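Heads up, the thing below is written out as structure tokens.
Yeah, one chain of the complex is gone here, protein chain that is, but the others are all in their spots.
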Amino acid sequence: MKKRSSLNGHTILLFITIGLFIVLYAGGCIAYGSKGFTHLQTFLNILITNAGLICVACGLTVVMLTAGIDISVGALIAMDCMMLAVGMRSGIGAVPMMLLVLLVGIAFGAFQGFMIGYLGIQPFIVTMAGMFFCRGMTAVICTDQVSITKEINETFYNLANMKINIPFGGYTNKKGMYMVPYIRVTVVVALLVLVIVYLMLRYTKFGRSLYAVGGNAQSAAMMGLNVKSIRMRAHMLCSVLASIGGICYCLNTMAGSVSQALGLEMDAISSAVIGGTLLTGGVGNVFGSFFGVLINGTISSIVKTNGKLASSWPNILTAILLFVFIVIQSIFAAVRNRRK
Amino acid sequence: MEENVVLTARGITMTFPGVKALEDVDFTLRRGEIHALMGENGAGKSTLIKCLTGINDFEAGEIHIAGIDGPVKNHSTRDAQNVGISTVYQEVNLCPNLSVAENLFIGREPMTAFHTIDRKSYNKRSQKIMDDLGISVDVTQNLENYSLAIQQMVAIARAVDMDCKVLILDEPTSSLDDEEVEKLFVLMRRLRDQGVGIIFVTHFLEQVYAVCDRITVLRDGHFVGEYPIAELPRVKLVAAMMGKNLDDLEEIGKEHENTAEDKLEISAKGLSHTGTVKPFDLDIHKGEVVGVAGLLGSGRSELARAIYGADKANTGSLEVDGKSVKINQPIDAMNLGMGMLPDDRKAEGIIQDLSVRENMILALQAKQGMFKPLSRAKQEELVDEYIKVLQVKTASKETLVKQLSGGNQQKVILGRWLITQPDFLILDEPTRGIDVGTKAEIQKLILKLAGEGKSILFISSEISEMLRTCSRMAIMRDGEKVNELDHDLTQESVMKAIAGGEQNND
Partner (left out) sequence: MTKKSFWGRLTESGLLLPIVSLLLVMAVNIVFDIVSGNNPFNFFMITLQHTTSNGNVLYGRIIDVLNRGSEAAILAIGMTLVVSSSAGTDISVGSVMSLCASFCCMLLAGYGVSSTSTLAVPLIVGVLGGILMGALCGTFNGTLVAYFGIQPMVATLILYSAARAIGLLLCNDLIVYVRNGSFAFFGSFLGPIPTPIIITVICIVIMTLLLRKSALGMYIQSVGINPRASRISGLNSKRIIFITYIICGLFAGIAGIVASSRITSADSNNIGLYLEMDAILAVALGGNSLGGGRFNLAGSIIGAYTIQAITTTLYALGVSTTQAPVFKAVIVILIVAMQSEPVKAYMKKRRLAKAAREGGAV
């Protein structure tokens, strides 16, 4: 009985992703070391900027494992931010508002999940409608940009500005001041989400059944799994994670506006794909998606540090990566089919 | 209930709209036996299996299972599993992206105190299960890393570990090679010795005689008989499946003259398609009707597909009209004057949502090319002509083809090919599922076409209709062309050739 090499295509993809991140980051350090790229804070800033995206990418990984997709997450985040901003402006506390946002996420995800799981409608179409709905609702709540200031809600303001210092990796700046590296609360939340989703995918029945549904939905049903319910719950989880991401996003931007988080869903999807999640379902890992986010963040950071490159380069580079990874995936799939 | 019996089905009857799929069928399975369920297309094998596993809802009859009082009625595969009936299909119903151990335990994983999956424990248990069954795999590896045979064995292991008393193997060997089949048989015998009752559905006669203890034959939804393997030689089995009693076989006289000319239309040398049909030679003359006989899955359709380029031939050479040709895809064959009516009308024949007219002119249009559309008037003229020739019953030319009856759909596809004026036509089961009158019409049409100098390759599971039309027959068995009969074509000689084995050394 032959056993094929344990280094299968998916593991290779993940290693390519991690390797790519290291190469990119090292390249940035070499090229822009003089501009402070080597400082720990540069890396932490990537985490801070992308905390919300990490949560969203985890959510998308979950639905993509079931061979689904969710393009409503960017709009949902815009709606979350607007709800938070307007809610707190009208005097509701930060904690009740955050809970409300999560509840809306659950309800919204449940509706989308029902349409996808039980009515069998294509995830893309359902979540496209979801995207329209959330963008529109954001404007229905308020058409103006609403900023969250200290006066509006002090708790939220303090939460947003809280620095969590890191005891190592600091540097002395030009004025001779020692700069202590720090992260924000959002990074802690994002990393917690990452670890929890990772553990859930690996060690719970629900987590494993996501893989089973994505691997072969018919088999999963034959083996006694409730495929419809699993699909629905995956989409609910995605919306909830997007809502958590929305809160993180709001803590970063401290505002609600109709055009917030435009195209964020595509960043999250490309992160997941670059991280080795198959769009056809069944294969993927949130750590891969995490590295996907880091790669996107590093590209933006390099372009920003360079200062001369056109602002559209990050988008183009990400798309090129996306293209390369999608083609590699399709080649792997073709090879696997030929072996059968 | 007999002492050793684990499952009995009595008087199972089931109708699909318009068709009686099973009528008063009995089936008995004993402990520790491998029981073959045999029958040709439409005999009701899979319907019966689906009744046992709860996928089909039968109307009459009872199923009893040892240890359970009263009749059992399953409503889902889950119900069936709960009463001890597990099924393993040809298409492995497992998840290739999960590990072997996970595939064994998904949906019933052992849990730890923290309500998480106990990976260690199920990996250990899985390894033991596989070792006990003599299957050497690393259970932590993904299933897709193993061959199909191993995947099938994992599926069987899962079924067995779920305490199944009845294991149904539905054509498990169709995509395995000989060595893998042998390994599967070792496992089947081991399970039989452990007392599991196994229902084995296959269309490979060799395999039935290699591993089974008993055979039940179905035909046209009816129970034909149950026989211990020793009492049913191959020829009798084939006769039982095909519906002729050997003792009173009538000699069916040829109703036609041999219209074959000397000139060769098709000459295939060493053509093959990996995994479906082994290299074969075949010559077909102008004006000749050549039949291909064999059981379902014997490679009879695949032989035709390899010639036509529906499955591109991997080896061998082909001459059409004396010229050496290369066929990569169907359009190449069509440009050489070929046409093929495939056996699966729904999957490869009709374009369901197009009209009768569009369906009929499709092939000619494809031959002409996109930018040389047939004028509407020309289309209507052709379609009217062939609707008349073939006597297609349709409300109008613009009726969607899916609204027609099966026989008329078949005529539409036949018309599609006749419109292209082919020199060589492959007809794969053209009469399946259509009424007797239409069958006779199609047989007459075949003879008429041959009379016009066209060559025809005719594939059918009804030997009698091939005897009526063919002047020569190629015999297929287990993916190989084993024989060619050109004189003394009788029901008996053909059946003997199909059955092979002790009657016919090859």
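Chains: A and B, in written order; residue numbering restarts at 1 for each.
Heads up, the rule we're going with is that a contact is a pair of C-beta atoms (placed from the backbone, for glycine too) under 8 Å apart; a residue touches a chain by one contact, two chains touch by 3 or more.
Here the structure is a predicted model, which means the values were calculated and not measured.
Touch, as defined at the top, links the missing chain to these shown chains in the whole complex: A, B.
For the chain left out of this panel, the touching residue among B:Ile68, B:Ala210 or B:Ala395 is B:Ala395. Here the missing chain is touched by one residue of B:Asp161, B:Glu265, B:Glu358 or B:Glu480, and it is B:Glu358. Across B:Glu206, B:Asp283 or B:Glu348, the single residue that touches the chain missing here is B:Glu348. Seen across the whole complex, the unshown chain contacts chain A at 69, 115, 118-122, 124-126, 128-133, 135-140, 143, 258, 263, 266, 269-270, 279-280, 310-316, 318-320, 322-323, 326-327, 330, 333-334. Residue-level contact of chain B with the missing chain is found at 16-17, 310, 329-331, 334, 340, 342, 347-354, 358, 362-363, 365-374, 395, 416.
By definition in this document, only the chains that are shown with their structure count from here on.
Between the CA-based centres of chain A and chain B the separation comes to 48 Å, rounded to the whole angstrom. Within the complex formed with chain B, the residues of chain A that make contact are 1-6, 8, 199, 203-205, 208-209, 211-212, 214-216, 218-220, 222-225, 282-283, 336, 340.
Taken together, the chain B residues at the contact with chain A in this complex read 77-78, 81, 92-98, 102, 106-109, 111, 115-117, 119, 135-138, 141-142, 144-148, 150, 158.
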